[in-house]
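We show some of the complex, not the whole, and keep each chain where it was.
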Amino acid sequence: MDRAGIHCLIALFPLTEYIRKLVRIIFRNSRNYFIMPDQLSKRIFAELESLVLIDPHTHINPHSAASTTLADIMGYHYYTELAHSAGLPQEQIEEPGLDPKEKVGRLVKQLGDLDNTIQLSWLLDICCEFFGFEEEAITESNWEKLYDTAAEKMAQPDWEQQVLKQSGLEQVFLTNDFDDPLEGFDTNLYIPCLRTDDLVFHLGKQETRERLAKATNVDVGCAHTLRDAIAKLFDHFTSRGARACAISLPPDFSPTAVMPEEAEATVRSLYAGNELSCDESKLVSQYVFWTLAEYCAAHSLPFDLMIGVNRRVYEAGVYQGQDLYDKRTSLIQYKELFNAFPNVTFPVSVLTSTSNQELVSYSWIFPNVVINGHWWYSNTPAFITFDCKSRLEAVPKTKQIGYYSDMYKLEFALPKFRMYRRVLANVLASDFVIGRNWSEERAIELGKLVLRGNVETIFGR
Amino acid sequence: MDRAGIHCLIALFPLTEYIRKLVRIIFRNSRNYFIMPDQLSKRIFAELESLVLIDPHTHINPHSAASTTLADIMGYHYYTELAHSAGLPQEQIEEPGLDPKEKVGRLVKQLGDLDNTIQLSWLLDICCEFFGFEEEAITESNWEKLYDTAAEKMAQPDWEQQVLKQSGLEQVFLTNDFDDPLEGFDTNLYIPCLRTDDLVFHLGKQETRERLAKATNVDVGCAHTLRDAIAKLFDHFTSRGARACAISLPPDFSPTAVMPEEAEATVRSLYAGNELSCDESKLVSQYVFWTLAEYCAAHSLPFDLMIGVNRRVYEAGVYQGQDLYDKRTSLIQYKELFNAFPNVTFPVSVLTSTSNQELVSYSWIFPNVVINGHWWYSNTPAFITFDCKSRLEAVPKTKQIGYYSDMYKLEFALPKFRMYRRVLANVLASDFVIGRNWSEERAIELGKLVLRGNVETIFGR
């Protein structure tokens, strides 16, 4: 019974003025009293939705940030891997030379099996918000029209700007390869971040070493020259406005201090072209990782740790749909690191909700550990809700980065942040306004802080 | 204030017709508006309750499927172990030759300490639904009458059919020993499933080897003849309509490919009567397990994995009340298996809610991994609720088997499925109809799919 409904009701019956007033009062009071939680949450959500954001972690290619066809959107690994998991053969999804429209057509056939997933709801949200699609599902009978409408919109010269504006995005953090020249784009809009997985875990590959040499012009051959090359990367990235160093780490990784002299023989052996043993590879990883932390300290650069992923667990999976994990991991593995670098801020993401309490506790104790978003397999409402509740009630509010989109294409910021803002609004309404008697305004301020304020402070440099 | 209440209200007061209408409209509107969640959930629950089911995992003895006295029901390990845990000595519960009625009388004395548990609510539900018991608790003053009423009902010749009908059960999957002749019962009603714990973990026992020899007529002596014997079991079971191979696994089990030649010497040693070392036993287990998976592939038989139980942790416990677990287990241990058998469907149950997110993620990625029910220590509403939410929102809807009863006696399907259906209705109401704006009908369809449709598809053969 909305306001229109009550007016209609009043008009229908020729009651005395007293009774009209009575009805209005009953309605108004019951509105405040009974439906507060739901209405309250919606009001908070509306406030959070109006906030313009900085997205602190994405995989956007700044040279091609927005999509050009629906295949760019539906090619996101969430859809290809779920469609594959539901029965679509990998060869159909990743057939070499496949036409984008044909690819979308093939994926659409499987979407019915995924229509329960929150991931698919992002897709519908995108289609509705950006392309005016208003049907309940993308089906074999309506997808072509949608595809064409989308293609037309995306062909507009200012499409990228439209998406940024409609999504309320002010800045977008990138994930740049260490040898990215960082040229040809606006680094005030697209903020460089130095991604270091290759350096730490793939220096054993000839290709990685060649890329490093090319990027730095350093003739690496020993632990010290390796260190020099890394120094050059930091110089380059920070000179181009980088705001973070970042890495994703397997569940069994445990950083430890390795000094150049300890790594010397092994690095030399590697650069002499020898195949390294498991232990030797690990030593090089540890050395490079520790060196990165040292340069983060030197440059006051936050070091994003994304902890817990095992790569290529399902090798027959689709592109980017092969990674899983072992939940038996602990932040205690990072004890030495967190103690050794008190001046480096570590925004930490964990892959599973079973690691969330550790993240809450470690950031509650360590000044240099801050909580960073809801990552990948934990990025669905049930996990976000529980994790968000436990974080907001126990960790200093200034040490929590609420969310990042992790997107590959700009169109995903809107539905992903919206999902998060909806959960956040519910938690603020139930746990703070109702549960702890906060004013609505105060709850909204807390929401805005974790959504944006802390991103500015923590990555502010 | 239900509909009857509002009529009563209207009758009580001689109001003008206008006011009567007004009251009706206020009521109807507030009904739709204010109490939607609760009423909605009840309507969805009613729809789910009306669905006739296939129970995809039980321990029913098809030759004695229903109970004959209340002792059969209260002898379920949930009650004996909880009564024991609350203080009833094991000797009193399991006294040799104990009269069934006396056993029930002894257990009843302890029930007061368990009346908070959901497990006890199943018992009360059974007594209410099947025996017309209407009191709040089973006590020392009312149990005898209940016992006698139950005995009378259970003595009716069609009791088994009554229970099946009242419970809405169309088919019931069994858990058959590998040497079960599978004769003397209707395999269209009671579906055979090959349970393989003994083969994988107890082949070291003389008794198991003798049972295998007797069941297959194969003179096993080496890895190849062991394989032949297993082949015969699959032939026998599939010829009798088996729909699954099943096994429960300890937390530290990690399947790996073991070829006959690798197992040869050890199997020969075992059959020569030698005691195996720990490592040798493990090798045999791995070999048998891998062979089972190969025959599942050959026969297109789903392989139910129930992961995480340690047997006999509390050896002084009551029968079937001795098993616990080590939560430090991971589905990464099954990486090799899931990759090696893309054509075998693995319905996976996990013992703890801390493994639930792994199950969600692995079934989201691996086409051959599907989610199976809420097992044992995770089969209570708090865990089911959280696990159910996270599954329904992230995994293709066709890859989720909502629930199985795991029952030993037919009477338990009704209360256990009802508990699950209640949780499912709540989740569908809150997360889908309210949270994602689905129609009620669509939410109900999703509920029916995970309750029944997927059981048909996944175990359809």
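To keep things simple, chains are lettered A and B as they appear, and every chain counts its residues starting from 1.
As a working rule, a residue touches a chain if its C-beta (ideal position, glycine included) is under 8 Å from a C-beta of that chain, and two chains touch if they have at least 3 such contacts.
Not measured: the values here are computed from a predicted model.
Because every chain is the same sequence, the assembly can be counted simply: 2 are drawn, and the full complex in the file has 3 copies.
Please note the rule applied: only the chains that are shown with their structure count from here on.
With centres defined as mean CA coordinates, chain B is found 37 Å away from chain A. Of all residues in chain B, only 18-19, 21-22, 25-26, 29-30, 32-34, 328-332, 335, 338-339, 342, 354-355, 357-358, 360-367, 386, 389-390, 392-399, 431-432, 435-436, 442, 446 touch chain A in the complex they form. Chain A contributes residues 1, 5, 9, 13-15, 19, 23, 26, 30, 34-35, 81-82, 84-87, 113-119, 121, 136, 310, 313-317, 321-322, 324-328, 352-354, 377-378, 380-383, 386 to its touches with chain B in the complex.
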